[in-house]
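One chain of protein is taken out of this complex; the other chains stay put.
Right, chain A next:
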Amino acid sequence: MLVTKPVTELCALLIDELYGELPSRIFATLLSKGKSTLPQLALHTSMTPRQLRHGLAVLQQHNLLFYHLDAGAEFASYEANAEHAYNLVRIGKILEMIDSSFGAPAKDVMQNLLLSGQTRISDLVAAYQEKIEQANMAAALMGENGEVGSEANGVNGDSRPAKKAGPFVKSTAHLNSIICRLVEAELIDVVHPKTFESPADILKVVEKEVMDKYFPAGVKGNKAKVELQQRIAEGLRKVRGESKSLKRKLEQNGSAAKRRKLLAGLSGMTNGVHDDDMDPSLDPKQVIRINYEKCLVELRNRRLVQFATDMFSETTAYVYGVLLKLLTKDLPRCRPDPVMDIAEDEEENEKKGPGFVTTEQILDNLKTSVDLSLGIGKAEKRHISSSAAENIRQYPPEKKPKIEEAEVDGEASEDEDEDDEPSGEESDHDTDYKAPMMNGINGVNGTSGAKVKFDESAGPKEQRMDRPTQLRQHLLLLAESTQRFVRHCGPNEWTVDFPPLMNALREVELDSVIERTSGRQGLRLVRILRAKGKLDEKALPNVALMRKSELQQKMLEMQTAGFVDVQEVPRDVKADVKKSFFLWFCDVDRTLDRLLDTSYKTMVHCIQVLEALRQKEKDVLETTKRTDVRGREKDTMRKEYYERYSRFLECERRLFAQVARVDDLVSVLRDF
């Protein structure tokens, strides 16, 4: 993550929003000044050491700092963890995700963990114990009648009285089981000493260790260099693995498999189903925290499901969601780490990538209530080329297949492309749409199962397809899409190539921004340039079927917006502007970078607008802070004031929602 000025601003605002001004100021200073020690910080912020320590402690608690203490050094140096600070904006999303995948009690636990930062398990248990007892007592006292006065606190008029179904977490055993499940899903991991070291520091330490241990005489030759890289990667992976220690422990436990199975079910687990006592009790001294990396994987899944909904039906998207859930169960992060995970390739090639999911696995996890016949049109059987539909792509795009015959097959279909291509121009639309050569692949790889299977299940006699066939229809549709949602990587085996898919999604996001700002014709022009590369201004009107004057105006408009660029090529040495060629082109990566920057700024603006509103409604907000008003705003406040107050709440809600919406875009552009 590149920490630019708007990012710094945003992080500071977020921390201010959540933890107050003091930590925010320290954080902003750390970001702008880089690694600093306590005395240096005191110098930059002109705060007292006491204030600083307090602020640093808060930041530390919420994992927003790295610190490093060199042996023998007097002061530890602190560094801002901008990544985590940015993640604060996602908290709402993460909680919602936990809610829908793990149920309300899990969300409640997660929320506590978010509010208190990293927490010792025993502390969490103690906090809950108190809550549970209180709730039990209250329940006993009140019985059925009456409602607890809604405990709207402070500005938050929206706090939902948490009493409807009793406390979310019913017992400490229940709490224990929730934590176990979240740990197994890797959404929670363990804090260990190295957690607080910045990646750069960890790298340095590991490097030193490796050098001391394996290369005391220095590194000589290419082979040794490669080995060094591998050893370092290994060391780094070991450090990373430490935070998963709890998960490993749980997995060693006998009942892990069973619990895992329950967990895998997408059906929001209801409290009763799970036998809490089966879970091993956790070491109360362990300190746990939220693992944002894995949370992002889950959020990415949801974004992709949304993407699929935009392109297809909700039913297809639902199937896709199940597939993704299964596929990414053991995927620790969205993007592999350039140092650690690339070296990993060499040794364990097999384990690389997300693997695949079979049709049966998906079928086993579909809700029985979902009608799979929805969402796809019907066509006569003779109008369906099953060989095209069932086309198996064993390898991700771009990667050369390793089996020679398969390569021949690929070439053959390329020839076909050229056959009836009127001109080479459009070929980029469907370069990824190779004519299928199903039989060839079958022959080569001996995986003839697919076709036979399809014919069996979609036999001519039946009108209504059976469920597995219906499921396959959705999967095949996803596989056929231009966005390549799914790759049919073997008979009844499905996988997802995330990098190209995310590129497609990024392009879709960019396109919608272009279309919304520059109109459909703007989008048309950009996509023409994307397809054809650089294009002379004189050639454009003919391709775009637009009037020259309109086109020029549109191009200038889009140049200002950063969607396209122009290059002037003089015709002769005199470089007469009138005679020059003007070549338009678009640099997608640059546009995306700019979009990211705009997104950060937009988020900053949203929060600043909110801050301005707070200033404006200061008197109202002051009033709501009074203890005699708090919780009874409606009854105690003057009507006009209450209206202003509720209007402010509405604005606040909309602004935060907008920040979260923009973050959706940032995630796609930067993290997924």
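To be clear about the criterion, a contact is a pair of C-beta atoms (placed from the backbone, for glycine too) under 8 Å apart; a residue touches a chain by one contact, two chains touch by 3 or more; residues count from 1.
We take it that contacts and distances are computed from a predicted model.
For the chain omitted from this view, which of "DNA-directed RNA polymerase III subunit RPC6", "Dynactin subunit 5", "Geranylgeranyl transferase type-2 subunit beta" or "N-acetyltransferase domain-containing protein" is its UniProt protein name?
Not shown, but named in UniProt as "DNA-directed RNA polymerase III subunit RPC6".
Which residue among A:Thr37, A:Gln51 or A:Gln111 touches the omitted chain?
Result: among the candidates, A:Gln111 touches the missing chain.
Consider the whole complex, including the chain that is not shown, and state which of A:Glu83, A:Asp511, A:Glu537 or A:Asp565 touches that chain.
Selected residue, touching the omitted chain: A:Asp511.
Per the definition of touch given earlier, which of A:Leu30, A:Leu65 or A:Ile91 contacts the omitted chain?
Touching the chain that is not displayed is residue A:Ile91.
Just one of A:Ser100, A:Ser281 or A:Gln553 touches the chain that is missing; which is it?
Final answer for the missing-chain contact: A:Ser100.
Consider the whole complex, including the chain that is not shown, and state which of A:Arg181, A:Lys247, A:Lys294 or A:Arg524 touches that chain.
The missing chain is touched by A:Arg524.
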